[in-house]
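Quick one: this structure, given as structure tokens, is what I'll be asking you about.
Yeah, one chain of the complex is gone here, protein chain that is, but the others are all in their spots.
Up next, chain A:
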Amino acid sequence: MSCCGPATLALAAAPAGAEGGPSREEIVLASHRIGEGLWQTDLSVPAVHCGACMRTVENALGRIDGVEGARVNLSTRRVSVRWREVADPSAFVPTLAAIGYPAHLDDPAADERDETLSSLVRALAVAGFGAMNIMLMSVAVWSGAEAGARDLFHLISAAIALPTIAYSGRVFFSSAWNALSHGRTNMDVPISIGILIAFGMSLYDTLNSGAHAYFDAAVSLIFFLLIGRTLDHVMRERARTAVKGLARFAARGAHVVHGDGRQEYLPLAEIAPGMTLMVAAGERIPVDGEIIAGQSDIDCSLVNGESLPREAGPGTAVEAGTLNLTGPVTMRARAAAKDSFLAEMVRLMEAAEGGRSRYRRLADRAASLYAPFVHAAALVTFIGWMLVGGGWHQSLTVAVAVLIITCPCALALAVPMVQVVAARRLFEAGIMVKDGGALERITEVDTVVFDKTGTLTLGALALTNTGNIAPADLAVAAAIAAHSRHPHARAIAAAAQDRVRLAPVFDSVGEHPGLGLEATAGGHVYRLGRAAWALSDTSGITGTVLSRNGRLIAGFSFADRLRPGAQQAVRALQAEGLRIVLLSGDRSDEVLRLAAELGIDECAGDLVPGDKVAALAALAAEGRKVLMVGDGLNDAPALAAAHASMAPATAADIGRNAADFVFLRDGLEAVPAALGLSRAAQVLTRQNLALALIYNAIALPFAVLGFVTPLLAAIAMSSSSVIVVANALRLGRADGGTREPGRRAARMSEAHA
């Protein structure tokens, strides 16, 4: 199948001997027992996107010894593997990687099905059943059933409506009660009151052989509103699972060495200060601590934004979440996980979350004005009719008609429908949005703050002087470099992938953590690494070099690569008159260089996480609404503090959870794209609100004057809902250029490779 091409390419591009996948202990920790010696493990496989992929993945996993079966869920891009205790679960991830599907452990979720969604769908099904049957009865009544038959039909309608409202209406009743008991109102308050009064009044009329009953209106109101509610939930849930399915960047546990030399893999929560931990090359540091043995390089880019790895040896302090690159180290835990650097970030985040929680969604703001108005109109109608001598029964009937006709059916659909459509369009462009409020907040933004490493840049180094190095030398360097995880080595290997065959066959290759790689071939000793280590005569040469028998062959220089589209994104935002600021934890000279390259005037480097939050607070104090775009652990508090926030899929777990938008593709065009689409959505939202208002302005006088019958109410209600839904769907057609689901999945897999 042609759509599977990119996945196989991703395999070819993966550096040889890269990630080995999680250890058996880590997998067991993330799995759950389903009885009879069977275990279930959930893996997230973002590259799965067609029927052929599903079969390939299921068959490959099924062939592993001890695996009972594997089942792919294409909607969530997950595979759940069931295996007996004899199986080796650490083989799962490498097996999938070998056939071109990078996978990572997912949290066990098979049993925590989406209960809210099922209850919403059940309520929707019951409401649909009730609405259709009552509507059939009502059509009979409207077409002129004689009094006896009419009363019978009304009675049957009441018998269907009562359980339907009791069951399906709970969604609104509980939400309305919750708002009222906190002294607020929301959209659900007028809805609930309208439904209950309409039902009560109709029941009374039915028992007294009245001519009009509003059972159909009450139940179809619930049905329409539940459709909007369910779609809204599906949208948020889809974004949530998509974000949850991304790779974790925090350790789940660690190998603890006990006093008697015994080793044990303990979950993170059980690690106490003073314990001795083993961290293999390629693993994340689980808690804050100090290295007591071993040499390595530590990649801090995700934690503090430094683009170059740090050397680490005995005595070096290391922070939780940093990546141990080159050699195994033994460390002593200094703090428990809950007191580590990560926890400090969480504390900062909680302190920072202020402006956003104060934000009230447009629909709720509209409801807080609208609800009192509707109730007042109904009350005034009732009093008015009483005064002109309509009698309490007729007055109440007209008041109920007013409540039904103005009940914010269109209003409650107007906003969610647009947001659902907008979220879907963003999803197709590879951007996840957490909730509708985020779509509204991002439109108010007038300042964009970028992080540097991992956001404006890819956070991965690239070789910059390829042109100055002889191809044969580069091939030797690449062949050696393929054996290491060090960012410099990876950059060299990536630069000369297609030339590796020119390289000699090595007798041995070894890595010296913190120094470099050493290889022997045909009696020569090649060294690739720090100049001071690789060269016998280091006069004036620094940086990374390749040497043969202590003599310089080539020097390498590196730079962090710009994210594709970074330049265009910054220009597009500037063209819209937005103020752009660059805040980074990296060295100031690096930050200045990048800012100049991108044409950003305001920048600051060497910032600690607290400084970023303070900078955002200062902007907020100027009355600025800030969109924060960042990826690191150190950005997480700033992401939480900003008015709206975005993070790439490669961001630290906690940053991703704090961000309103997560973009899955490499390109930074996502930022102006999200902004543009949200603005278009905002325009449509306002249009829809205006439409709903116009409808009410026309219908209300008729209702107040008592001209509205149940038939008219049903027609008016449905047609206004259809109009706002149709208007919302226009957003889907605004531009149709970027629909390419197959390539979306391929890019997702690239992002993780």
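Note that a contact is a pair of C-beta atoms (placed from the backbone, for glycine too) under 8 Å apart; a residue touches a chain by one contact, two chains touch by 3 or more; residues count from 1.
We adopt the following convention: contacts and distances are computed from a predicted model.
Between the names "ChsH2 C-terminal OB-fold domain-containing protein", "Cbb3-type cytochrome oxidase maturation protein", "RNA polymerase sigma-70 factor (ECF subfamily)" or "(2Fe-2S)-binding protein", the one given in UniProt for the chain missing from this structure view is "Cbb3-type cytochrome oxidase maturation protein".
Although one chain is not drawn, the whole complex shows that of A:T76, A:S296, A:S340 or A:N657 it is A:T76 that touches it. In the complete complex, the hidden chain is touched by one of A:V28, A:A91 or A:V126, namely A:V126. Of the options A:C50, A:A460, A:A494 or A:L711, the residue whose C-beta touches the omitted chain is A:C50. Although one chain is not displayed, chain A still touches it through residues 34, 50-51, 54-55, 62-63, 67-76, 80, 82, 113, 118, 121-122, 125-126, 129, 132-133, 136, 149, 152, 156, 160.
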